[in-house]
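Every protein chain but one is kept in place in this view of the complex.
And now, chain A:
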Amino acid sequence: MIGFIVRRFSVSVAVVLGIALVSFIVIQLPPGDYADGYESFLIEQGGATEAEAERQANLFRKRYGLDRPLPIQFYVWIRDMVTKGSFGFSFAYKRDVGELIAERLPRTLLLAVLAHLTSTAVGIIAGILVAPRQYSLADNVAAFIAFILSALPRFWIALAIMFFLVFTLEQEHVTAFHSPQYVVVPWAFGSVAEARESWAKLLDLLQHIWPVVVIAGLGGVARNMRVMRGNMLDELNAQYVTTARSKGLTEGQVMRRHAVPNALHPIIMYQGTVLPYMLQGELQASIVLGLPTIGTLLLTSLRNEDIYIAASCLLIYGVLLVAGNLIADISLAVLDPRVRFS
């Protein structure tokens, strides 16, 4: 088991390096760079002459190493990441990229994981419930809802929810994590008063993020439910389920001990690919709702050709994908002896 984990882990490291290279190249693909944007900015807004602006742009390039050959830029980026833990410098924010991401990553992950848990839990439970009632009214209603949910575009649901929040519920602040009065409240539970404040802040947080969780999670509910229902139907027809019944187990025991664990197998297997799916859902929802997460950061940096932010964001998505797959592999090995021993 340990050997299995070490093996899978070392492969993952290699894959991450590959992803870093590819994301760096992809970011360089569009013509021009940030300095070009800076140059036209100087001419249009600063009233500089063309020659002066070009000189400034070249200085800028020299300062941030943009005039050096690509392989060197890549090497420096990776070297600083490994030795200094620095992901580069953001031209637009004039800040260290690592700081920017560190600020947003926890929130992003919180949203993605919440959305993921919601979709997995609701989907699996719904799948387990409808499978033994195949083609019943409940089954058909659930299938209908699932299809609608997976067909609706996320940005559209986001707009609809935002409309509902603002015009029906008259909630005042939708494009932030907190209402203004809670932004400066610290997370503290030292005294009763502090705890009460923090509790209120948590509720306020939930009030602001539930649309993202729901939007990012909904499509996943449909998918998980359909997969789980299909798996359950397969497993319920399997011979070992009949064996389990013939032992004298109750129907509930047959489900819990025999059919469900086997049906979970494919769901766990694709957990690794679900994490980026959730991040993508979170990305769309956050952009429409204007929440400051990595998704919105990536979008603006791509527009500005702020290369180190964009490449770092892509790299982080890649790392999350690899980590997701690694976790899925390990959980599958824990669940299924056939994976463990081969």
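Here, contacts are C-beta pairs under 8 Å (C-beta built on N, C-alpha and C of every residue); 3 or more make two chains touch, one makes a residue touch a chain; residues count from 1.
Operating definition for what follows: contacts and distances are computed from a predicted model.
From the list "Aspartyl/glutamyl-tRNA(Asn/Gln) amidotransferase subunit C", "ABC transporter ATP-binding protein", "Iron-sulfur cluster assembly scaffold protein NifU" or "Acyl carrier protein", give the UniProt name belonging to the chain omitted from this structure.
From the listed options "Aspartyl/glutamyl-tRNA(Asn/Gln) amidotransferase subunit C", "ABC transporter ATP-binding protein", "Iron-sulfur cluster assembly scaffold protein NifU" or "Acyl carrier protein", the omitted chain resolves to "ABC transporter ATP-binding protein".
Which of A:Ser90, A:Thr108, A:Asn262 or A:Asn325 sits in contact with the chain that's absent?
Among A:Ser90, A:Thr108, A:Asn262 or A:Asn325, only A:Asn262 touches the chain that is not shown.
Among A:Leu66, A:Ile145, A:Ala238 or A:Met269, which one is in touch with the chain left out?
Missing-chain contact among the listed residues: A:Ala238.
If the missing chain were put back, which residues of chain A would it touch?
238-240, 242-251, 257-258, 261-262, 335-338, 341
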